[in-house]
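As you look at this complex, bear in mind that one protein chain is not there, while each of the others sits in place.
Moving on, here comes chain A:
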Amino acid sequence: MDRSASSQVSSAERTRRRELLEEWANWRKRVEADLASDRAALGQQLAANTDDEEAEEVD
């Protein structure tokens, strides 16, 4: 890991890098939120199925 970024990079390049990092962070936020809601929906579905099974046992 000997090659670190040079301090000679232009300010345009620095701006580009900052934008890339920001773009990635925003994308991750969106995807993680989508996944969380998908997971919650799936969890509810599973819970509902479990409830049905219990109801059947009672009957």
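Following the convention adopted for this analysis, a contact is a pair of C-beta atoms (placed from the backbone, for glycine too) under 8 Å apart; a residue touches a chain by one contact, two chains touch by 3 or more; residues count from 1.
To be clear about the criterion, contacts and distances are computed from a predicted model.
Name of the non-displayed chain as stated in its UniProt record, restricted to "COP9 signalosome complex subunit 3", "Exosome complex component MTR3", "Vacuolar protein-sorting-associated protein 25" or "Eukaryotic translation initiation factor 3 subunit I": "Eukaryotic translation initiation factor 3 subunit I". Although one chain is hidden here, its contacts on chain A can still be listed: residues 1-7, 9, 14, 17-18, 20-21, 24, 27, 31-32, 34-35, 38-39, 42.
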